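The complex is shown incomplete by one protein chain, all other protein chains being positioned as in the whole.
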Amino acid sequence: MNIPALLRRWWPLPALAVLVLLPYSALPLPGLLDGPIGSPGSLQLLALCLVFGALATGYDLLLGRTGLLSFGHALYFAAGTYATGLLLTRAGLGFWPAAGLGLLAGVALSALLGAVSLRVSGIGFAMVTLAFAQAGSILVQRDPGGVTGGEEGLAATGLPASLVGIAHTADLYWIALAYLVVTLAAVQWAVRSPIGRVWEGIRENERRVEVLGLRPYGFKLVAFVLAGTLAALGGVVYLLLTGGATPQTTTSDFTLSLLVMVVLGGSGTRWGPLVGGVLYTWAQHRLASLAGSGTIAGLPSVLRVPLSQPLFLLGVLFVIIVYALPGGVAGLPARLRARAVSRGAQA
Amino acid sequence: MSTVVLLGITGLGLGALYFLVASGLSLIFGLMDVLNFAHGALLSIGAYATWWAASHSFGFPLALLFGTAVGTLAAVALELGLVRPLYRRPREQVLATVGVGLAVPALLSAIWGADARTFPVPSALAGTFTLLGASVPVDRLVLVGAALVVLLALRLFLGRTRHGLVVRAGVEDRAMVTALGIDVRKAFTLVFAIGGAAAALAGGLAGLYFGSVDPTQGGSLLIFGFVVVVMGGLGSVSGAAVACVVVGLVQQFANYYSTAGLGDLSVVVMLAALLLVRPSGLTGRLA
Partner (left out) sequence: MTTAPPAPPVLQLTDVGWSIGGAVILDDVSLEVREGEFLAFIGPNGAGKTSLFNLVSGLNPVSRGRIALDGADITRLAPHARARRGLGRTFQTSSLWPGMSVADHVRLAAQAAQGGSFRLWRRARPFTAEVTDTLERTGLTGRADALAGSLSHGEKRKLELAVLLVGDPRVMLLDEPMAGVSAEEVPALTELIRSLHRDEGRTVMMVEHHMDVLLGLADRLAVMHHGTLLALDVPDTVMADETVQLAYLGEGL
């Protein structure tokens, strides 16, 4: 095999090697990152990008692979974060048992609520998952018994010393990277399994799958629980990365942002949700710091007011993507190629 | 007893808000298969327009009228500008409304701040009256009255007018209506206008009910609107009317007699229980 063919098949490996080595780089990326790549601030942002890229990849297991529009995915992410955080902080468990139980909580919750919400399909399913997630969000924000910290969120105590503080940002970055690799591998494995083949059929035409003699319910539940488990795992990683849990991760807006990431990157593709998650997270941070900067403050109010709200810009961007770029960023090369071909044919 | 009366009427007032949100959602969904995530944004637009007009010495009825009109225009603009070009692609239509649902509250908080703004409640509606020993705020009656008027108007529109018939038939079977040579797309704009008007009215009345407006109100009312729509059966206005009374009352009583927040949870548990027993909702429509 020649080098280009090898690269086309195995490029993720050198890409992964580069990602693993990033903390050792002192390369500055002005405009993209505030400090050099290896600085704690940049690594923290990069790690967040990887976590949300992975989270979007897991969410796309529902949206893009099985055709399930869930508006409650935040719940399972938050379950991982809050369950682990509570077990650490209030129950005084060690990190690993707390993380294990937190993950288990996410699995159990997604199995239970998935079993109920999948009794309805289509838009009904979207609304029911939304209602469940909202219940979780209310529960966290009302702070029953003073355990969740309400609006303030939960600052986790009892995290292992080797994973706390600026000195260990590189370790946290590697954990985030490991979570991404696990998610990509799990999703890839699942969509190539016999169940994955049925998912594709369900996404394309659920009634037709029934006519083959397969009951879609169980297959959809597996997708729901697998995606919920991956989200809960992401929640545990997020707890490590930010040292706590915030109620923002329980809200429906959080799920909507996952939806935006997936559509932005390209739903139903291998790399699209990852690209979308990374781009979205990066853009949100950059826009937030841009909004507080002098460049924006000097603009006339017609421009300044909307530009000061990252969510406004992302919402508008999202509508534009839905219209102008149906396949997301991942579909862009194919679109450009098709355009070049048609132009070549005309010439 | 007086507590029960007060809670009951307050619950009905809340239910009235839910109904105003849910009736439009339900019609839009029933006719177009579009789950309108921008419905909360329409409510917020109505709320801020009403608040703005009321703060600029319009009388309350005029301010409410202004807010409803602005919300209706916004809904028509949304349908014509963003939803219609994506005709036959319901998934993309939903996504476009999600984008609007994100952008509008952000824009509102960019202009008027993220904090709640006090709503200038007119003195005539600020008082209370005595009913069965309970002193009940007058605004609750305004809410229930408005919801009843909208319910009646919708029933008359759907039952007695030609356009209403097209909408009803379209909810039942869109393909059939198209086959009869009727342009369903006009009906699409119409249900968006009706839904937007009801949502914006709910926004103005929510300002009255809560005493303030803030950018997140629309989103939280929208979620209970969804719950009501699913419980009532998608596309059914009468089902939504029944469900919103149940949801409003359960939420109010449970919140009072247990810890705050439990009412919201019990509504969701109720939804789950209903779906386990009857996946198609109260009216037996396919969900």
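For reference, chains read A and B in written order, and residue numbers begin at 1 within each chain.
The rule is simple: contacts are C-beta pairs under 8 Å (C-beta built on N, C-alpha and C of every residue); 3 or more make two chains touch, one makes a residue touch a chain.
As the structure is a computational prediction, the values presented were derived from the model and not from experiment.
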Selected residue (touches chain absent from view) among A:Asp34, A:Asp143, A:Asp171 or A:Glu210: A:Glu210
Given A:Gly196, A:Gly265 or A:Pro310, the one touching the chain that is not displayed: A:Gly196
Residues belonging to subunit A that touch the chain removed from view: 189-190, 192-198, 200-201, 203-205, 207-216, 218-219, 222, 226
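The definition used in the following text is that only the chains that are shown with their structure count from here on.
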Distance between the centres, which are taken as Cα means, of subunit B and subunit A, whole angstrom: 31
Contacting residues of subunit A [partner subunit B, same complex]: 69, 116-117, 119-124, 126-128, 130-132, 134-135, 138-139, 141-142, 144, 252-253, 256, 259-260, 263, 305-306, 308-312, 314-319, 322-323, 326
Sites on subunit B touched by subunit A in the complex: 29, 33, 35, 37, 82, 85-86, 91-92, 94-96, 98-107, 109-111, 219, 223, 226-227, 229-230, 234, 259-261, 264-265, 267-269, 271-272, 275-276, 279, 287
